[in-house]
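Read through the structure below, which is laid out as structure tokens, and then see the notes.
With one protein chain withheld, the remaining protein chains of the complex are depicted in position.
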Amino acid sequence: MTASRRLPLLLIPATLFLLVVYVWPSLGLFRNAFNEVGPTGAMVEAWSLETARTTFHDSFTFELTLNSLWLSAVATLIALCLAYPVSLFLFRTDSRFRGLLAVVAIMPMLVSGVVRVFGWLAILGDRGLVNTTLQSLGLISAPLKLVFNWTGVTIGLAESIMPYMILALLAGFGRLDRTLEEAARSLGASPFRTFRRVILPLSLPAIALAAGLGFVLSMSAYITPKLLGGGRVFVLATEIFEQATTNTNWPVAAVLAIYTLVLLLALLVVSNLVARRLQR
Amino acid sequence: MSYLELAGLQKRYGNSVAVDDVSLSVEQGEAVALLGPSGCGKTTTLRMLAGLIEPNRGTMTLDGSEITKLPAHKRNMGYVFQSYALFPHLSVGRNIAFGLEERGVSRGEIDKRVQEGLALVRLGGLEQRRPKELSGGQQQRVALARALVIQPSVLLLDESLSNLDAKLRDAMRHEIRSIQRTLGITTLFVTHDQVEALTMCDRIAVMHRGRIAQIGSAEDIYDRPATRFVAEFVGRANVLPLARDGQGRATVWEQLVPVEPAENADLFVRPQRMRIVPVSEPAGGDTARLTGRVLRSVFVGDHVEVLVEGAGGQLTVEMPSGSAAPAEGTEVAVVWPRSESRVFAREAS
Partner (left out) sequence: MTGAGRVLSSLAALVYAMILAPIVVVVMLSFSADSFILFPPSGYSLRWFKQLVGNGPLLAALWLSVRIAAVVTLLSLAVGVPAALALAKGRFHGKDALASFFVAPLLLPTLITGLALLLFFSPLKLTATLPGLVLGHMTVTVPFVIRMMTTALANLPDDIEAAAATLGATPWRVVRRVTLPLATPGLIACACLSFLLSFDETVISLFIAGPRASTLPVEMVRYVEGRTDPLIAALSVVLIVATLAVVLVVERLVGVARAVGK
């Protein structure tokens, strides 16, 4: 059809938009990483690795990296343990409400992050649901410190990445054939043994992909560590934001951003490789 | 020059050739079937004719003017899709009116011709319905009416009956054939169903691997297949491996048969052309004859299939039901007119 030759013209607005508002700023971010910070704190145009050198010699950068990795690992693990049964349930249920249940499971994804953080403040705060319940039961005398520290951030983060992981797991469950399960059961395996010997091994690739996704999302999350951390939790994401806005130290922010991006890419590559290896 | 001429049409997808050198002439008012198994290139040929696919080589000419490069919307071909492809967001009436609206026909004229179209396919009164509220057969008729009201130069039907159940398909076959005859519209009909091809068309083009293997009347194709493929694909055939005796004469089951001897070839005979006679009955001069033992007889409604086993294999004879089938285990002779024998070489595999 002759007109289909003119069809690619329709791509021009979107391409121009992304080139100007996405690609060009991204290149600018890279460019800024080579600028230097002068003695007064003002930015000096340059093409040097000085900013990168001082940033990576700072032991604080190392601490931030460990914090980010540890936080993401714990949050991902918790989220995985919670998301897996929900996904398996949604995959296998023949309930009439399956569609509705799926929507509820990914609901947090659609509700503003600030709203959810606020909910956690009300649950985990000094006078929140958990502490008032435990106190009225006489189990504790003073409130437990559950927010404005790592505990709160980890819980909030785990909840916020869960819907994404549920979707990733559901997508990966495609290989789980119900007849395989039935075959295992007919061969005499108990439901638990069937899970361990058939379902779990077959869903390992999906788990690897979901874990990779959860990890990446945790590493780059800003709102949750910021608000539930109450200024006491320092990770790469919070530091990038602080450097860029409060300190207006763009070169350092750019260096940290690129550094974080490299870490994320490495993580994605690893989780994809693991998933592919497990698929065999 | 014929009304519609396809010359040397070819369509490649990467390294695979979907249609390889198809040439075909169709007279005005004629109905031609493109018959073949799936993947033989028949639908691709039809889509090229409609302008939905561009050929890599070859030309198409309609009524003296070349249409090879003409885009689909300028060809005036009525295409009835296998899936019907009715517009789900438009009513039956608007579906049928679509082509007329695109041609800028006046409102009054459109209404008149939509009514005529509905009447033609016997769907009067259903113009307000949505396609999904219709049965499969009714949807089929809407698709047909939609293609006919634009008064197309050629009507193209793509496996149009394959989604209907057997009984409805039979009724639609005759209905479409009679509409085609009444309107005298030139028709190309793609099908993999030989009964459809044999009953609905004046001529049949059997396609195989992107080429036309044989083109001719139903009788030509059935009784005088040009290639081994046509003989196997159209109708049923007993395939009997040919051998030679010590003197170089042609044999089947170590019995002489009156055909030219050939290497690596098989003898094809239609089961309906064979008769079973007592072994004692002598062979006539113009008949071929094989003896064997009746393995079993199967009653299939309108005929009886008798399976006969010989020294080197089996064959099937179709006898009209009602005639007395020989008992199992009986030694019989199978005879057929010499002219019904066809010899085809085995394909190198």
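A and B are the chain letters, set down in written order, and residue numbers restart from 1 in every chain.
Rule of thumb we're sticking to: a contact is a pair of C-beta atoms (placed from the backbone, for glycine too) under 8 Å apart; a residue touches a chain by one contact, two chains touch by 3 or more.
Being a predicted model, the structure only gives us computed values, none of them experimental.
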Residue touching the undisplayed chain, where the options are B:Q28, B:S83, B:S178 or B:S339: B:S83
Touching residue (missing chain; options B:R146, B:R270, B:R289 or B:R342): B:R146
Hidden-chain contact residue, picked from the options A:L49, A:L176, A:A244 or A:L278: A:A244
Chain not shown, touching residues in chain B: 47, 50-52, 71-79, 81-83, 85-89, 98-99, 102-103, 146-147, 150, 156
Residues of chain A (touch criterion as defined above) contacting the omitted chain: 1, 3-5, 7-11, 13-15, 17-18, 21-22, 24-26, 28-29, 32, 82-83, 85-86, 88-90, 92-95, 99, 101-123, 125, 127-129, 132, 159, 162-163, 167, 170-171, 178, 181-182, 185, 191, 216-217, 219-220, 222-223, 226-227, 237, 240-241, 244-245, 250, 253-254, 257, 260-261, 264
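Just so it is clear, only the chains that are shown with their structure count from here on.
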Centre-of-Cα separation between chain B and chain A, whole angstrom: 60
